[in-house]
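Left out: one protein chain. Kept in place: all the others.
Order of writing sets the chain letters: A, B and C. Residues in each chain are counted from 1.
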Amino acid sequence: MLSSVIVFPGSNCDRDMAVALEKFGFKNSMVWHNDTELPKTDLIVLPGGFSYGDYLRCGCIGSKSKIIEKVIEFANKGGLVLGICNGFQILVEAGLLPGTLLRNKYLRFICKDVYLKIKNNSNTFYSKFKKDIIKLHIAHNEGNYFVKNDELKKLQDKNQIAFEYCDINGEVSESSNPNGSINNIAGVFNDNQNVLGMMPHPERMIDKYLSGNDGSLFFNNIKHKLSI
Amino acid sequence: MKISIVVTLKKEVLDPQGKVIQQTLQNMGEKAVFNVRQGKYFELDLNENNYEKAKIMAEEICKKLLANLVIEDYKIMDNS
Amino acid sequence: MKISIVVTLKKEVLDPQGKVIQQTLQNMGEKAVFNVRQGKYFELDLNENNYEKAKIMAEEICKKLLANLVIEDYKIMDNS
Partner (left out) sequence: MSISKEVVEKHGLTQIEFQKICELLKRAPNLLELGVFSAMWNEHCSYKSSKIHLKNLPTKGKVVVQGPGENAGVIDVGDNQAIVFKVESHNHPSFIEPYQGAATGVGGIMRDVFTMGARPIANLNSIHFGSPDHSKTKNLLNGVVQGIGGYGNCVGIPTVGGETHFDESYNGNILVNAMTVGLANKDKIFYSKASGIGKSVIYVGSKTGRDGIHGASMASAKFDNKAEEKKPTVQVGDPFTEKLLLEACLELMQDDSIISIQDMGAAGLTSSSVEMAAKGKLGIELNLEKVPCRELNMTPYEMMLSESQERMLIILNSGKESKAKKLFEKWNLDFAIIGKTTNTKNLTLKFNNKKVGEIPIDLLSNKAPLYNRKWSKTKLPKKNSKSKNLNKIKILDSLKRIISHPNICSKEWVWKQYDHTVMGDTIQKPGSDSGVVRIHKTNKGIASTIDTSADYCSAHPLTGGKQVVCESWRNLISVGAKPLAITNCLNFGNPEKQKNMGEFVECVNGIAEASKYLDYPVVSGNVSFYNETNEKSIKPTPAIGGVGLIKNIDKMITMNFKKKNSDIYVIGRTNGHLDQSIFAREILGEKKGPPPEINLFNEKNNGTTLLELIDKNLILSAHDISSGGLLIAIAEMCIKGKIGALIKKPKTLINPIEYFFSEDQSRYIVEINNDNVENITNILNKNSVFFEKIGNTQENNLFIQDELDLSIDEIEKLNNSWFRKYIN
């Protein structure tokens, strides 16, 4: 199984993502943002970090990189594209995913564990989680997902919502919403469900020494889905 | 020539920064301020001396880069 | 009335954002843009209908909160 992690100037979770992918059996390549060709790959990951310092708007300048045209082509042909945190922001700015990520409601960077309710169990990334609530980590300043009402309705109708922030019991409420996201949305798919953007970082929870292991579930699911 | 641009959040988009500033001003005793909105300001130095042409260029740049039209509006300031 | 304010970094101070925006524009083919500075823009709604008075209030607010005069300058925009 082949994966590619795109490295932008200012990416800082690129190594962590590569470590995670390799741990779960991917053969990974690092792809420089200025490259004009993608290697052969089954999965493209846009990692977290601060591409271009998040200057102007987070993800905006990264989305103008040369390689993004190829990523868009790949996605349009049905290839799997995953954006984590800053990667999600880039996908949104590149127009591959709907909506925008605004500044967190309380105007502060937030780094903490969160619980996520899995909203979609039949997509091209993961088929079946053993649990329907998982614990992952967030670390961002701009994770406040926003779409206009008509688009929100479309997301709901087409089953494009991937995760919602919830509490340990799966309750989705204002108090389990860390950043002000509309309807507690933590991750969304595109129309075809082959592009996924999410704020939480599964790659930071892949062994027992870290603050949780549910990231492993996530990667195992992708691998499983790709191998069938 | 220099072109100045202001990019602001669309009215229907919540502006938490503006809100916090307004509250802070209230707490500081500036009771007359009942609303604050924050936006971005850009000053471009262009190799172009015709204001109308420069303005067209700036519009392009706003659409291509400076503003996210999903949530933001832009305004090119008058030459002054 | 509405008062608009622009806060910019002092000329001698580095503007990392402006620098990156300018470079990006270059890469996107906008070769005519040779310098970009980014600042902040504020719109205050004031309970005050006299522009001169409003302006004085806005100056106060800039000094007290909106701008840090160590690295920033502010400008109150003309009534328009």
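By definition in this document, a residue touches a chain if its C-beta (ideal position, glycine included) is under 8 Å from a C-beta of that chain, and two chains touch if they have at least 3 such contacts.
Computed from a predicted model, the values in this text were never measured in an experiment.
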Give the residue, chosen from A:24, A:55 or A:88, that touches the chain omitted from the document.
A:55
In the complete complex, the non-displayed chain touches which residues of subunit C?
9-16, 19-20, 23, 68-71
By the contact definition given up top, give the residues of subunit A that touch the hidden chain.
9-10, 12-13, 15-16, 19-20, 48-50, 52-55, 108-112, 137, 139, 141, 201, 203-204, 206, 209-211
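Methods note: only the chains that are shown with their structure count from here on.
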Separation of subunit A from subunit B, taking each centre as the mean of its C-alpha atoms, in whole Å
30
What's the distance between the Cα centroids of subunit B and subunit C, rounded to whole Å?
9
Please report how many Å separate the Cα centroid of subunit A from that of subunit C, as a whole number.
34
Residue numbers in subunit B touching 2 or more other chains?
65-66
Residues of subunit A engaged with two or more neighbouring chains:
56, 64
Using the touch definition from the top, list the residues of subunit B that touch subunit C in their complex.
4, 6-8, 18, 21, 24-25, 28, 30-48, 57, 60-61, 64-66
What residues of subunit C sit close enough to touch subunit A in their complex?
16-17, 20-21, 24, 27-28, 38
Give every residue of subunit A touching subunit B within the complex, in rising order.
56-57, 60, 64, 93, 99-100, 102-103, 105-107, 146, 148, 180
